[in-house]
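This report concerns only the one structure given below.
Left out: one protein chain. Kept in place: all the others.
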Amino acid sequence: MNSKLKLDQLNIHFGAAQAVKNVSLDFPANTVTAIIGPSGCGKSTVLRSINRMHDLTPSARVTGRVLLDDADIYDRKVDPVAVRRRIGMVFQKANPFPAMTIYDNVISGYKLNGRVKKAEMDEIVESSLKRVALWDEVKDRLKTSAMALSGGQQQRLCIARTVAVQPEVILMDEPCSALDPIATLKIEELIDELKEQYTVVIVTHNMQQAARVSDFTAFLYLGELIEFDVTKKIFTNPAKSQTEDYITGRFG
Amino acid sequence: MITYALRRRLTNHLMTILMVGAALAVMAPLGIIFVHILKMGASSLSMDFFTQIPKPTGESGGGMANGLAGSALMIGLASCFGLPIGILGAVYLTEFGGTRFATAIRFSADVLAGIPSIITGMVAYTLLVVPMKGFSALAGAVALALIMIPIVLRTTEEQLKMVPGTLREASLALGVPFWRTSLKVTLVSARSGIITGVLLSIARIAGETAPLLFTALGNQFWSRKLTEPMAAIPLQIFNFAISPYEDWHRLAWAGALVLVVIMFTLNLTARYFGRNRH
Partner (left out) sequence: MTEHLVTQFDTDLNEIRSKLLEMGGKVEKMIHDSMKALVERNTELAESTIEYDHEINRLEVEIDELCLEALVQRQPAARDLRFITMAMKIDTDLERIGDKCRNIAKRARELNELPPLKPYIDLPQMADLAAAMVNDALTAFVRWDDQLAYTVCHRDDEVNLLNEQIQGELLTFMIKDPGTITRAIKINAIARHLERIADHATNVAEMVIFMVKGKDVRHLGIDPK
């Protein structure tokens, strides 16, 4: 399997504290990889390094390489903005732009960048909303505020906004942690569909969710990669005792 | 036991009365001012007030049309100078707020906001009136802008700080450059709060008299040139109120009424925008 994304000896420091230690990981194309681990293990930190979100934190220092199609996104010549156009991100709490309508939220990736042809907009909005199975629910109120949607709908809207700009990789940072079980299942089903087109990396606290949605699972503990394997293997017969202890609820 | 319960009830009543009294004491001055100005000004208010310029001494009638226009013009001009500086400065402070330079700016803004407005007028006098060899509307607008900037800067910064970081991240994650994110997401998300701040700062400068004394000076007639002295409502109220003529006194009251109504409207509008925030 060819890897779409690759972490090579990734180290992340915040000031003097090291949050991520020497993590190397391969994310094969068109798969879902879950990153699990107890709070503070560095899983979100790893995820956010993949689209250079740490650039905004002055104290953060990322060393090592993050290879997207074998090109290091931390290379000096690479523009972080260009990286983020190829690697989209969905956040823990649904964060639609409050001042925008549903329609504008979906198209926001284009509008905010000021590069959009009027004729294409309708089509992008419709296909993106259909992609996340939200079209039928909102097609009659596209021009109303996105804030009137339910939490689960807002999160799907955020995913629609992300897929609208046609990224290659989608990062998800605990996308269901604020949602009820039904909304969670809808998102999970969606993740399964998304992998046909995208490479998905999801951070989750919910181990059952990782077991349900992912093809591969990485277990991080105290900033180190403890184990990475096929998800089924991790959850039925992990190789490392730390992984076993964590997923069976013996520490956490 | 009974005495204790009684004492507790008495204390309760006493405190309630004290607090209601304090609340009334806050509201009473506003009521008194409003009623008094309404009583004195309403009778002198007519269409002439809005259409005529002051009549020469001795003649009755006349209005403050030139003052209204002058105030509007100078406030507009001050906004043109002050709002971009204040708002963009606030954007700078929120996005790069950690530096020592930013702390210095914040401190300067706080000091500037605390400086008596008459001193601001004197500064504008030294900077503009003296070199230009004459009082001017332009100098007045600059003085008003100087008062406006710190208010707009600090209120806008507060509003921008309230925009959740997740929105900024959402925009950046879509591949939107940092500067576009600041202007199109952060600023837009905070817009109702910023409008509130802007309206309150306009309300503040609309009533300023002192800085205009040294700059716009005032004018009995129509004036269309920015380089010449210009009338303004607060200046006219001031000048007419200290004059010995009864007719001018009445015009001053009418002006005061109009000014209070304008302030009142601005404040209410500001509150409306303030409440509308998500």
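The chains carry the letters A and B, assigned in the order they are written, with residues numbered from 1 in each.
Assume contacts are C-beta pairs under 8 Å (C-beta built on N, C-alpha and C of every residue); 3 or more make two chains touch, one makes a residue touch a chain.
All values reported here derive from a predicted model rather than from experimental measurement.
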Chains in view that touch the one left out, judged over the entire complex: A
Contacting the left-out chain in the complete assembly, out of A:V83, A:A211 or A:I226: A:A211
Residues of chain A in contact with the chain not shown: 207-208, 211, 235-238, 243-245, 247-252
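Everything below uses one rule, namely that only the chains that are shown with their structure count from here on.
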Distance from the mean Cα position of chain B to that of chain A, given in whole angstrom: 47
In the complex, chain B residues that touch chain A: 98, 164, 166-178, 180-181, 184-185, 188-189, 191, 278
Interfacial residue positions of chain A with respect to chain B in the complex: 51, 53, 56, 58, 81-82, 84-86, 88-89, 91, 93, 95-99, 108-109, 112-114, 147, 158, 161-162, 165
